[in-house]
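After this line comes chain A, so read on.
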Amino acid sequence: MPLIVPLLLAVVLFCLGVYGVLARRNAITVLMSVELMLNAVNLNLVAFDAWRVDQLATGQTAAVFVITIAAAEIGLGLAIVLLLFRGHGHADTDRARDLVEAE
Partner candidate 1 sequence: MSALLLVLLGLPLAGAALLWLLPVVLGDRIAARVGTVVSGLVLVGSAVLGYRWLNPGSPAGTQQADSVPATDLPVYDGPGRAAAMLGDTNVPWLPALDVRFHVGVDAVSLPLIVLSGLLVLLCCVYSLRITPQAGRMRSLVALLLIIETGVIGTFSALDLVLFFIFFEVVLIPMWLVIDIWGDHHDRAGRRLAANRFVLMTVLGSAVMLIGFLLVHAESGTFDLVALAANPVPGGTGVPLTAAILIAVGLAVKMPIWPLHIWLPDAHAKAPTVGSVLLAGLLLKLGSYGMVRILLPVLPDAMVEIAPYLAGFSVIAIVLGSLACLAQTDVKRLIAYSSVGHMGFIGLGIATMSAVGVTGALFANIAHGVITGLLFFLAGAIKDRHDTSDLRLIGRALYARLPRIGALLTFACLASLGLPGLAGFWGEMLALLGAYEPNEALPRATFLTLMVIAGVGTVLTAAYFLRLVRNLCQGDPAQYPSTTFAVDLSRIELVTWTPLIVLTVLLGLWPALLIDRWVLL
Partner candidate 2 sequence: MITLAWRVLGIAFSLAVAAAAALLWQVEPQTWAPDLSGFSGTLYAVRTDDLTVLMLAIVGVVASCVQVYSIGYLHGEPRTASYTAIVTLFTAAMVTVVVADSLFLLLIGWEVMGVCSYLLIGQYWERRDARAGAVKAFLMTRFGDVGFLFGIFVLGVAGGSFRISELEPSGSGLATVGTLLLLCGVVGKSAQIPLQTWLPDAMPGPAPVSALIHAATMVAAGVFLVARMFDVFVAAPGTLSVLAVIAALTMVVAALCATAAVEVKRILAWSTVSQLAVMFGGLALGTDDGRHAGLFHLLTHAAFKALLFLCAGVLLHQVGSATFAVLRRRARRGVLRKLMPVTFGTMTIGLAALAGVPGLSGFFSKDSVVEAAWHAARDGRGDTSWPAWLVLVAVLVTGMLTAFYCTRLWLWVFFGSPAPLGGLGAFEEEDLGDSSAVDAQEQPYHPLRDGSPWMLAPMVLLALATLVLGYAEASQLDPAVAGVTTLALMFGAVPAYSLWKRGADPRPAVLEREFGFDAFYQLAVVRPVRFAAGLVVTGDRDVIDGWVRGFGKAGTLASDGFRRLQTGNVQTYLTAAVLGVVALAVLAGVIAS
């Protein structure tokens, strides 16, 4: 299949992720969108690796790295969201304005 197809899919997934990060209210949804962005990047890496075969299989190695780091980061992120929920009773990003500059 032409290279453009997985790349396009990756772009679409990335943009959906960006939209989710910037526009969704629920903190969990934001984290899910971050995951989506990371997976889109993974898809990109693997597609490039398949298109140009490499001695070191750089793309695949990088994809594995990304998966690992995504897992670590999501653990941390979910812990923060959990604390946010416990402290405020909600996980709404719009309502979590504790660090606003005082009027």
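Here is how the candidates were picked: all candidates are chains of the complex that A comes from, given by their letters.
In this section, contacts are C-beta pairs under 8 Å (C-beta built on N, C-alpha and C of every residue); 3 or more make two chains touch, one makes a residue touch a chain; residues count from 1.
As the structure is a prediction and not an experimental result, all values here were calculated from the model.
Peer 1: Looking at the complex, which candidate is in contact with chain A: 1 or 2?
Peer 2: Among 1 or 2, only candidate 2 touches chain A here.
Peer 1: Inside the complex, what are the residues of chain A that reach candidate 2?
Peer 2: 18, 21-23, 30, 93-94, 96-101
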